[in-house]
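Encoded as structure tokens, the structure appears first; notes follow it.
Removed from the display is one protein chain of the complex; every other protein chain stays in position.
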């Protein structure tokens, strides 16, 4: 399956890029998507995750074509 | 002593006048000011009273030159 | 800080704009402005209302509005506040009251704006008389906040 991955704000700055594309076997969780892309970098504490623009737990299973996002706490308003 | 008395809103309409002047012996309370002016008309329930533009209890003593006001619950805003 | 009674219709957004333009020394310091505008409705208690008269107690009304805003200033870290309240004859859709408060942060701005409105409605001596098809009637109490 193909997963589109996005990073925002301070996390994007830290990683040095805004997007990734992951081709992997089906059945991965959000946390496993991160671990496959960043095997040497644990997801920083407090980071939030979204799947297809909905907030998601790290344990949520992703599917082919999903967009997974990682970002720090929001600070709008 | 001389007391200036004011009535507002529905109370003024009911009484048919906006002001009274009372000349009386010293030491009256707000309630007694009303009773002297309107011996046959009990102060309608819920009415509020003020002395010199400060909310007052019916038991407050009034003094020469004071302005006493009687009015219904306020409905501004 | 400005507290004003107005005998003629006023435009709350225009007033706000003018007033805020005068707050040049606060520019960059306020992060939060909370505003409430009360407007005359064309009906109340299920009956059409064609007009309204707002009576007040000259002197006492201004004094209590002033005190309410001063209390808000003591209670919360406000940078400024503006209150304008109509008196006299109103038509439906006429603004009745404008309350605006400026603060560094939103918690104080929201709380103070709400406080000023609740205090105003319970303590400032104003009285509404509504003009309905059945004649004039005094509003007996305010809607709970």
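The letters A, B and C name the chains in turn, as written, and every chain counts its residues from 1.
By definition in this document, a contact is a pair of C-beta atoms (placed from the backbone, for glycine too) under 8 Å apart; a residue touches a chain by one contact, two chains touch by 3 or more.
The structure presented is a predicted model; accordingly, all values stated were derived computationally and were not measured.
Student: Wait, the hidden chain, what does it touch out of the ones we have here?
Tutor: Touched by the chain not displayed, across the whole complex: A, C.
Student: From the list C:9, C:22 or C:43, which touches the chain that is not on show?
Tutor: C:43
Student: List the residues of chain A that touch the chain left out of this view.
Tutor: 6, 8-10, 13, 50, 53, 55, 69, 71-77
Student: For chain C, which residues reach the chain that was dropped from this view?
Tutor: These residues of chain C touch the chain that is not shown: 13, 16-17, 20, 27-43, 92-93, 104-107, 109-110, 113-114, 117, 143-145.
The criterion applied here is as follows: only the chains that are shown with their structure count from here on.
Student: Relative to chain C, which chain's C-alpha centre is the most remote?
Tutor: It is A whose centre lies farthest from that of chain C.
Student: What whole-number Å value describes the gap between the mean CA coordinates of chain A and chain B?
Tutor: Once rounded, the distance between the two centres reads 72 Å.
Student: Give the residues of chain B that touch two or more other chains, as numbers and ranges in rising order.
Tutor: In chain B, no residue touches at least two other chains, as defined above.
Student: At least two other chains touched by the same residue of chain C: list those residues.
Tutor: In chain C, nothing touches at least two other chains.
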